[in-house]
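Note that this complex is displayed minus one protein chain, with the remaining chains in position.
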Amino acid sequence: MATMAQAIRMALAYGEQHLGVTDIFGEDVGPPLGGVFTCTQGLQTAWNSPLDERGIVGAAIGLAIAGQRPVAEIQFCDYIFNTIDLLKLATNSTWSSGGEFNFPMVIKTTTGSGVHGSIYHSHSFDAIATHIPGWKIVYPSNAVDAYGLMIAALKDSNPVLYLEPKAMLRNKCAERIPGEPEDERALRDMIDAPLGDRKNWKPKWPEGLTDFTVPIGKAKLCRTGADATVVSYGRTLPLCLDAADALVKEGIHYDVLDLRTLMPYDWDAIAQSIKKTGRVLFVNEDTEITNFGEHLLRRTVDEFFYELRVRPRVLAGKHVPGVGMAPTLEDASVPQLPDVLREMRELATEPE
Amino acid sequence: MATMAQAIRMALAYGEQHLGVTDIFGEDVGPPLGGVFTCTQGLQTAWNSPLDERGIVGAAIGLAIAGQRPVAEIQFCDYIFNTIDLLKLATNSTWSSGGEFNFPMVIKTTTGSGVHGSIYHSHSFDAIATHIPGWKIVYPSNAVDAYGLMIAALKDSNPVLYLEPKAMLRNKCAERIPGEPEDERALRDMIDAPLGDRKNWKPKWPEGLTDFTVPIGKAKLCRTGADATVVSYGRTLPLCLDAADALVKEGIHYDVLDLRTLMPYDWDAIAQSIKKTGRVLFVNEDTEITNFGEHLLRRTVDEFFYELRVRPRVLAGKHVPGVGMAPTLEDASVPQLPDVLREMRELATEPE
Amino acid sequence: MDERKNRTTQNGMPDWTPQLQLRIHDLMVTTRTVEEQAIRMVRSGDGWFWIGAPGEEALSAPLGLQVRKGQGLDNDYLHLHYRSSPIVLAMGAQPIDILRQMGAKATDPFSRGRNFVNHFAIRKWNVAPMAPTIETQFSIAIGTGIAQRRHGGTGITIVNGGDGGTHEGDFATCLVWSTRPGNELPILMVTANNKYAISTGSCTQHGTPIVERAKAFGIPSRSIDGNDVYSSWKAIAEGMEYVRSERKPFFIEASVSRLNGHSSSSGANRVEEEDCILRFEEKLLHQELATRKELDRVWEKRREEMAQAYEIVKSEPFPPGEDIYRYIFAEPKDQYYDPGSKSQPGDSNNKGGR
Partner (left out) sequence: MDERKNRTTQNGMPDWTPQLQLRIHDLMVTTRTVEEQAIRMVRSGDGWFWIGAPGEEALSAPLGLQVRKGQGLDNDYLHLHYRSSPIVLAMGAQPIDILRQMGAKATDPFSRGRNFVNHFAIRKWNVAPMAPTIETQFSIAIGTGIAQRRHGGTGITIVNGGDGGTHEGDFATCLVWSTRPGNELPILMVTANNKYAISTGSCTQHGTPIVERAKAFGIPSRSIDGNDVYSSWKAIAEGMEYVRSERKPFFIEASVSRLNGHSSSSGANRVEEEDCILRFEEKLLHQELATRKELDRVWEKRREEMAQAYEIVKSEPFPPGEDIYRYIFAEPKDQYYDPGSKSQPGDSNNKGGR
């Protein structure tokens, strides 16, 4: 029952010990804090960088060139937007060098709303990220996937963008990560840094951790139902699950797909479900104009236009400049449970 | 018969004289060069900035705060990707200050392929730009529109992104800008800087120039036909025109819409045409995943799913890291006339 | 009174009247108490995130008092960071409005409940919209600087930020753009060095004084003890005088405390660092400009004021959800706020609460 933050931390610890991870760095990533969401506490190779996102991404690229295995953090994806030229270089340099160089590196960053983060701790980055060719992009929605996707990212020979839904980092998972201790309090004592002075603290990583991998490019079918399909990831995924569970009581049965990897995405899984249901909704919380859900919808139209039973849909964040501080504003800006429920109900019940 | 570069230059000169333009600046924008595409030659308020795109965008924002009317240039949109945080601030600061401040400013930048520009002089920016809420975005495809859209941009109280299709900057327009001299050689002698020493050169701006405005948000129906609709802008627009003209010989008649403004876009014009034809293709050259054409397609599906006669389509650039130098690579990466022709023919002839 | 005046003249500051000193003290206390109130609001669930000024009062109250306040090019433009409440309070902003932004209320005049606390935007006083993006204000400041250079006169641009922020390229951008030969900009840059960026010690990230970077561009500069009101006032006065008259940049690196840690994310608890208000109070007592009792009364008065303000704010509504679509584009702003309309603690009509 690890939290997502603990899961990421354990995967990184496993990566340091078994997968050659050399540097886990970024603003406040090293001691004493170990990350503003505790994801990098107690890690051997974690260190604090200057307050300079361009340097962070640049250093990651350079470390990858030098044969290291860096995991660089942008504290909040809200602060990644001055580095997009470098994010482009990270992937187009393999291509532009005709395969001469490749860049085994992970950029991790927290995304999305849900923590009363106001304008600058609520941004999403999936729309722009999926528009940059060459990035592999993962976006877990629970601790087990968070672990397995991090392991996959650390094994990959290409730049992997690891998006962390910040509202879920403290959520405990119903399932257990392979090797995770039974007792969650025991886990906490082993790997959570104590409050106060941490100078002499060292974590005890669970011995049974494995290289349990969630392969990049594989979606997860979380619920099965023949009436309609909803595809989501990150913070909005559990909303879809909750809505699907609620709709069962209304006799509506949903396929709920957790995309988990945004690029390259699991089209087979989506296609299979659409073929079955003929009804599909794509949900995410990035702003809705030029949104990745719109790409998935376009592909749906490309391949299934004549087989769809009703209009395919996208539910995303409103096209407004930010998520405001007041809860009223946040609720109105990004999909909440009632929005998801309404859309899902409408999709499933629309007459053919 | 001005070129698009001359049209932009004349509009900026008009703006200096009549619309309060205070600063036209960027790398090599001022004398002696007057812009790498000559768009800012001879302008009174044009000056060279340091080689620093962040400073350029930042300065534009600050100038707007100070009540000036800046036109800032990013030499190639390929070099705008380290400023996206600032581009976001330019628009979200009006919103975040509850309307306390607004930012009358223009950012102009050259975009797209078509000049053998290789990876870093062929980028498009419409996908990411349309994803940033608050920007008005214009993208002319001929000199007359280039003039009228620049005038509109200079009058607007909000940040306007002025995208220049670099492959078309030297193209002459079939129509004449209001106030433009009859003789194109005369125009050249008046406003093109001479080769060699320019120290004592001064342009003579045509006296009859007006505030001819192409309103932001208005598309242009360039060809009319009842069989199908194609919507495009920038470099790919003339390809659509050529294809439409060619298809007339095959008995196929197209509505060709030049969107001209990407945000806020002229949905009325698009909707009206789709209602008529039931067939629509969106063409642009940005890479195709999370592409603005996909947004337009999604909106089409939202509103006309049950009225469309055949599958709506998007034709865009391939999802590859860059446009390569070799002509074979460029041709394979971004839509060329044969691609547009093929798509348009297929769309119009697909049986219902 | 005369006696008091003589004593202060011994500080080498002829304009340094007792009134001014007591006014600064009151402003510092006003800032501190409103920030403490804001922190209590996070704790009580009336707000979600706090970040603010405790520890920067001695630097920023003197700065705010010396600003040429007003709209347009003849006045000063301010590009501030999230520890700048003493500046805007000294300029005359109302403490209650800080609490309104803290509570994300519809009445928040700076952002309509949209932005974090202490993110100001005041058009009539040239206070540019503050962004949470560290150091971008240094790239934006050059724009008002360019306009003011062209305009002439004595209005200047003031930009401040933290020590960590100087690692961003935007800091260098400001140095480059403000020193273009023949196009120097009238910008006063202030870095408040509190030795940390969140949890990261500055000493682990740079080895030479920040001031050296300004010197490399030929920018005159001062390294000061920003916990000392007198040093701050003097360096700011000097810097402003230079920038106003020479129309060239000036740089101040001020070491300050960070009395409540980084923000509410790190608990906002009081830490063991020098308190600039206590230090200033000692000076006031030593000069016999006030008694301990008088000073305590200032604290009491302001604390009461903040508690009352909080009661008002508590009952105010959030903005409605539909509000998200407003002000995406320029439109006339509702006139619900006129920051200078009432006599306020730091207002120029208010001579320091005595």
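We call the chains A, B and C, going by the order they appear; numbering starts again at 1 in every chain.
As a convention for this text, a contact is a pair of C-beta atoms (placed from the backbone, for glycine too) under 8 Å apart; a residue touches a chain by one contact, two chains touch by 3 or more.
Keep in mind it's a predicted model, so treat the numbers as computed, not measured.
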Chains on display which the left-out chain touches in the complete complex: A, B, C
Considering the complete complex, identify which of B:79, B:205 or B:233 is in touch with the unshown chain. B:79
Of B:21, B:36, B:209 or B:222, which one is in contact with the hidden chain? B:36
Which of A:54, A:176, A:276 or A:345 touches the missing chain? It is A:54
Interface with the unshown chain - residue positions in subunit C: 167-173, 176, 179-183, 203-208, 212-213, 215-218
Omitted-chain footprint on subunit B covers residues 27-28, 32-33, 36, 48-55, 78-79, 116-121, 318, 320-322, 324-329, 331-333
Extract the touching residues of subunit A with respect to the undisplayed chain. 22-23, 49-50, 52, 54-55, 57-68, 70, 85-86, 89, 91, 93-102, 104, 133-134, 157-158
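Everything below uses one rule, namely that only the chains that are shown with their structure count from here on.
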Going by average Cα coordinates, which chain is farthest removed from subunit C? B
Please work out the Cα centroid separation of subunit A and subunit C, and write it as a whole number of Å. 38
Just curious, how far off is subunit C from subunit B if you go by their C-alpha centres, in Å? 42
Multi-chain contact residues (two or more partners), subunit A: 54, 79, 119, 320-322
Junction residues of subunit C - those touching two or more other chains: 111-112, 114-115, 131, 133, 169, 328
